[in-house]
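Yeah, one chain of the complex is gone here, protein chain that is, but the others are all in their spots.
Going by the order they are written in, the chains are A and B; count residues from 1 in each one.
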Amino acid sequence: MISLKEVEHVALLGRLKLTEEEKKLYSKQLSDILEHARKLQDLDTANVPPTSHVLPLQNVFREDRTGEHMTTEKVLANAPDRQDDYFKVPRIL
Amino acid sequence: MELYYLTAHQLHDMLIKKEISAEEITRAVFGRIEAVEDKIRAYVTLTRETAERQAREVDKSIAAGEKISPLAGIPIAIKDNMCTAGVRTTCASKILYNFVPPYNATVIERLNEALSVMTGKTNMDEFAMGSSTENSAFFTTCNPWDTDRVPGGSSGGSAAAVAAGETIVALGSDTGGSIRQPASYCGVVGLKPTYGSVSRFGLVAYASSLDQIGPITRDVTDCALVFNAISGHDPQDSTSAPYDQPDYTSYLTGDIKGLKIGVPKEYMGEGIDPAVREVIRETVKVFSGLGAQVEETSLPHSEYALPAYYLLATAEASSNLARYDGVRYGYRYKEAEDIVDMFMKTRSEGFGAEVKRRIMLGTYALSAGYYDAFYNQALKVRTLIKGDFDQAFEKYDLLLSPVAPGPAFKRGEKIADPLQMYMVDICTLSINLAGIPAISLPGGFVNKLPVGLQLIGKPFGEGDILRAAYAFEQSGARCCKLNLLQV
Partner (left out) sequence: MAQYEPVIGLEVHVELKTNTKIFCNSSTAFGADPNHHTCPVCLGLPGVLPVTNKKVVEFAIKAGLALNCQIAPFSKFDRKNYYYPDLPKNYQVSQFDLPIAEHGFLEIEVDGNTKRVGITRVHMEEDAGKLVHQGTISDSSFSLVDYNRTGVPLIEIVSEPDMRSPEEASAYLEKLKAIIQYTGISDCKMQEGSLRCDANVSVRPLGQEEFGTRAELKNMNSFKALQKALVYEIKRQIKINEEGGRVIQETRSWDEAKGVSLSLRSKEEAHDYRYFPEPDLVPMVISKDWVDEIRTTLPELPDERQARFVEQYGLPAYDAIVLTSLKEMADYYEQCVEQFNNPKAVSNWIMGDFSRLMNADNMEINDVRIQPAQLAKMLQLLEKGTISGKIAKTIFEDMFATGRDPDIIVQEKGLVQISDEGAIESIVTDVLANNPKSVEDYRAGKNQALGFLVGQVMKATKGKANPGMVNKLLKEKL
């Protein structure tokens, strides 16, 4: 069971502000899903390596050559708020 | 038949014979969109003006006697999670409702080179999280076969548009079944390619190690043509595989004599609608009749795929979706007191319920104390699942299974219970975990609703898949009949 306190902690880590109702709902739904996921622990995987990548690719690199920059207007075109050529954000405490 | 219901290769033949112009094709498709879009709601954004301009360019090329590519002048709809320069790309999310990318995804660049004509951006489950398009922040797309039913998801808009004649071909993306399941529900062809065969550059990430772009088309030939155009190595995607890319149409011979096909019993058991099982058994007969050797096999770790998938996909998603914070683009909560307040309220208001649920789940799976039990264990189970497939492919060229446990369900039927909704993907998500290719093609009908069959191949075995799919399609058995009447 995922407690409300855990839900709040995870919500903070994920930067989500949840209503009391959402907290209760997620507490129950996450518990259900994770209960289902506990099944994975039945498998003995002591000698099984994890697979992060399905393809056996390695050493994919790029040469150190400068490309084109975006124009500042393009950079800031989607900005919700700006000042001069900067992105503007509320105060940082 | 109306122009908008023809296939790309039929239209291409007519174009080079100068029987029609690209502009006429585009007009026909937009005419169809005008007629049915309010019933289907496949598109988030339409790009008629640029489409007509692109079509006229193609007509100029043809008039000038230039050799045109098979996709030149062919209308194509793009799922709204692929970046299109200058055209809004929303992922059907409020958090990106106004985002206009300054760059094109690699697949878009390749389609532009092929001179195909983009009709618009299609609806989807928000950030590709869902199996019904009901998670779109804007509206739900309807299934052209029965508008009370969902078109499937997350590429529901693309599949519905292809099925309803609102485009000729489309691109979708598939993380756990998001191309194949809507293709099954809408009675069209959908290919989830091998991980690494189509560039992900410009595809807005849901789960990076599982996402793949692929074609949604009306027939196997179109599928091969679109796959030819979009696949191949891209230096901008580090996970893109350098491989010798064949012409996939060369596999469309109709000959599958001696092909070995396995039917994993785990995909034909409980949880699969008996009527769907019956359809699959019928398709087995067709393949046998075409000279393939079909027998039952086993993928013993199948039951662990769903939990492994949900832990891995949501863990990656929780990180991939962290960038939507209201600083650089997209929605921002305006009255925030400080930066943390802005982050939290922007994201809470900007994301829908399913996206938040998955961010929560993924964050939890990665957090201190749970990483080994959940995330890392899921990575190890992934190894086992991949091993099952490797073993099966030592014996078989292809595997055959249902795409989804049932036909399209009604809107609202599963939305309240996330686990029930996740179950819809039990036949498709192992394939993403293993990174292998699979196609969904129309296999038959259940209650007058289309049901897909899935052919699963070896890594980079799209050729074998297309060969078998084409042979099946050409056999004429229970093949796709486009729904012209109901919408």
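Note that in this section a contact is a pair of C-beta atoms (placed from the backbone, for glycine too) under 8 Å apart; a residue touches a chain by one contact, two chains touch by 3 or more.
Everything quoted here is computed from the prediction, not taken from an experiment.
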item	value
Among shown chains, those touching the left-out chain	A, B
Identified contact with the non-displayed chain, of B:L15, B:A92 or B:A315	B:A315
Touch with the omitted chain, as defined above, among A:I2, A:L18 or A:L76	A:L76
Sole residue of B:P101, B:G232 or B:P459 that reaches the chain not shown, by the stated touch rule	B:P101
Sole residue of B:V204, B:V355 or B:L455 that reaches the chain not shown, by the stated touch rule	B:V204
Residues from subunit B at the interface with the omitted partner, ascending	81-83, 89, 91, 96, 99, 101-103, 105, 200-205, 207-209, 235-239, 315-316, 318-319, 322-323, 325, 327-329, 339-340, 343, 363, 366-368, 371, 375
Hidden partner interface residues of subunit A, rising order	9, 12-13, 15, 52-53, 55, 57-70, 72, 75-76, 83-93
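In this section, only the chains that are shown with their structure count from here on.
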item	value
Subunit A-subunit B separation of Cα centroids, rounded to whole Å	23
Residues of subunit A touching subunit B in the complex	2, 6-7, 10-11, 13-18, 22, 26, 29-30, 32-34, 36-41, 43, 45, 48-55, 57, 60, 62, 70, 74-75, 77-81, 87, 89-93
Complex contact set, residues of subunit B against subunit A	98-100, 102, 195-196, 209, 235, 238-239, 241, 301, 303-304, 306-308, 310-311, 318, 322, 325-332, 336-345, 347-348, 351, 356-357, 359-361, 363-364, 367, 373-374, 376-384, 386, 418-419, 422, 433-435, 459
